[in-house]
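Of the protein chains in this complex, one is absent; all others appear in place.
What follows is subunit A.
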Amino acid sequence: MALYNFKKIMVVPTAKDFIDLTLSKTQRKTPTVIHKHYQIHRIRHFYMRKIKFTQQNYHDRLSQILTDFPKLDDIHPFYADLMNVLYDKDHYKLALGQINIAKNLIDNVAKDYVRLMKYGDSLYRCKQLKRAALGRMCTILKRQKQSLEYLEQVRQHLSRLPTIDPNTRTLLLCGYPNVGKSSFINKVTRADVEVQPYAFTTKSLFVGHMDYRYLRWQVVDTPGILDHPLEERNTIEMQAITALAHLRAAVLYVMDVSEQCGHTLSQQLELFNNIRPLFANKPLIVMANKCDVRKISELSEENQACDRLLAHRVDTKMKTKKVHDVLNRLHLAVPTKRDQKNRSPFIPEGALLRRKAMETNAPKRKLERDLEVELGDDYTLDLQKYWDLMNPEEKQDKIPEIWEGHNIADYIDPEIMKRLEDLEQEEELRAKAGEYDSEEESEDEEMKEIRQLASQIREKRKLKILSSKEKDTQGSRMPRTAKKVERATLEKEMADLGLDMTDKDDSHYARRSRSLVRKRKREVSAPPTSRTRSQSASRPPRDQSGVRDAKMLKKVKTMMKNSQKDMNQQGRKGESDRHVFDVKPKHLFAGKRKSGSTSRR
């Protein structure tokens, strides 16, 4: 039953939109290509399909509208009455009826034209038939424009109605306008109804929910009712009346004692008497609101109302036949007392203390915040004062944590002194046993000499290896005798080896050999005396030509040196010299990755 699913009604499109929608759907969802040379049954089938498709769409949509909108006979009389009040039952039924008629008409049109299509003998004829059919269907719908608009408005309003459950526990607030019904509901529930000083602020019903005795209660706020006969009431008041009439609720008739609403107490009483017949069979509470003199708290009013309603409901339930089923299931089990010991419920001590503390105004202890306020700028949060130490005077100590790369916390041990003693004893024993005595190198002179000789040998070897590496092995290899051995080097080498080379003048290698004897004496040649020589001798040298005096010469020399400075500094021969002597200097690219930055590799 679509009772309270007023929000689930499909959107009712306007007539124009509806037509456009359906026609475009037909165009998209049916095949579009047809040629006149096709077989006639194929052409007929093609156009029949289009007509049927359009008809199907209209039919579906309209049926959906008809089923979605609630039938006033099927829903709860409260809602039926409310809808009648708001939308006029006749108009509503008429609109839906029109839609129904339209649907039937469309079906008939489609049926007729499909039948006619059987006699279409050419593409052109079939096409015209289809066109006519679709046109007629669309015209039918165009005539329903007003109904569709009205239904759309109804749908929108319906979806915004408050969901009042007519079957559950309800409290109904009624009374004159501006007596304080909306304020009451705002206070008691989480509803946020507009409260304003002018009358008829509340124009429709509002629902709020509250909890009492572990049950959910609906509180319904109504627009105010004025005192005139039923026929003259307007829509807004009729809503209130409807609610009163149909909802089985506890009625709270709110009266404004202070007469701030603009009506005297007697007028309010008059109204009360007038609508009294509506209160039949419902628990009634008269609520005196806005009372600043008397202390009737509204809470007790509400309690009473709820209790009364509950009792009322229980009574009615008892009267129905369901009572026996319920009674069978209800049974309160109480454990039997096995002895006379009193077993009262347990309340922990802390809870009792706290309860006592709440009641008495005991002076609170000084908070950190108070201290902060007192000290102002000098305040520092010192959590060390809350520490629980064995000697409280140590609370402000600065505790050392690190010493020379070791964490002190790693050494903390209550028995550390004992262990240290053991260690020291052990160390003493070891020292006594001679473990720590440095062994003297009892080496004799001989050993020292041997060591020295060994080091010399090693050095000599290395030098020999280096000099051998410097040899040019790729070039031409000359026999040893090609190079002349100098006497001095030979004598030096042998002296290094320890031999005595002091007077070896007449040794075989020192004597001048016959080659020297046989050399003839060369005569000293005379210098050439030609003219060119003498001329070149008389010309001034280049760096002195054009220079007037010594001062200028000096300046010229400095100029020359300055111009050469840059090139010399860069070590370049000239401007075009771009030679780099060391592209990857070893000191920047070699070596181990020690502690430091490694960003320059």
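Just so we're on the same page, a contact is a pair of C-beta atoms (placed from the backbone, for glycine too) under 8 Å apart; a residue touches a chain by one contact, two chains touch by 3 or more; residues count from 1.
One rule holds for everything that comes next: contacts and distances are computed from a predicted model.
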Exercise. Which one, "Prenyltransferase alpha-alpha toroid domain-containing protein", "Carboxylesterase protein", "Small ribosomal subunit protein mS29" or "Probable ribosome biogenesis protein RLP24", is the UniProt name for the chain you do not see?
Worked result: "Probable ribosome biogenesis protein RLP24"
Exercise. From the list A:Val33, A:Met358 or A:Met390, which touches the chain that is not on show?
Worked result: A:Met390
For this session: Using the touch definition up top, pick the residue from A:Asp73, A:Asp90, A:Glu435 or A:Asp582 that touches the left-out chain.
Result: A:Glu435
For this session: Determine which one of A:Glu401, A:Glu486 or A:Asp505 touches the chain that has been left out.
Result: A:Glu401
Seminar exercise, completed: Given A:Leu420, A:Val485, A:Leu553 or A:Leu588, the residue that touches the chain left out of view is A:Leu420
Exercise. What subunit A residues would touch the chain not displayed?
Worked result: 387-391, 394, 397, 399-414, 416-417, 419-420, 422-424, 426-427, 435-436, 447, 450-451, 453-454, 456-458, 460-461, 464, 494, 496-500, 593, 595, 598
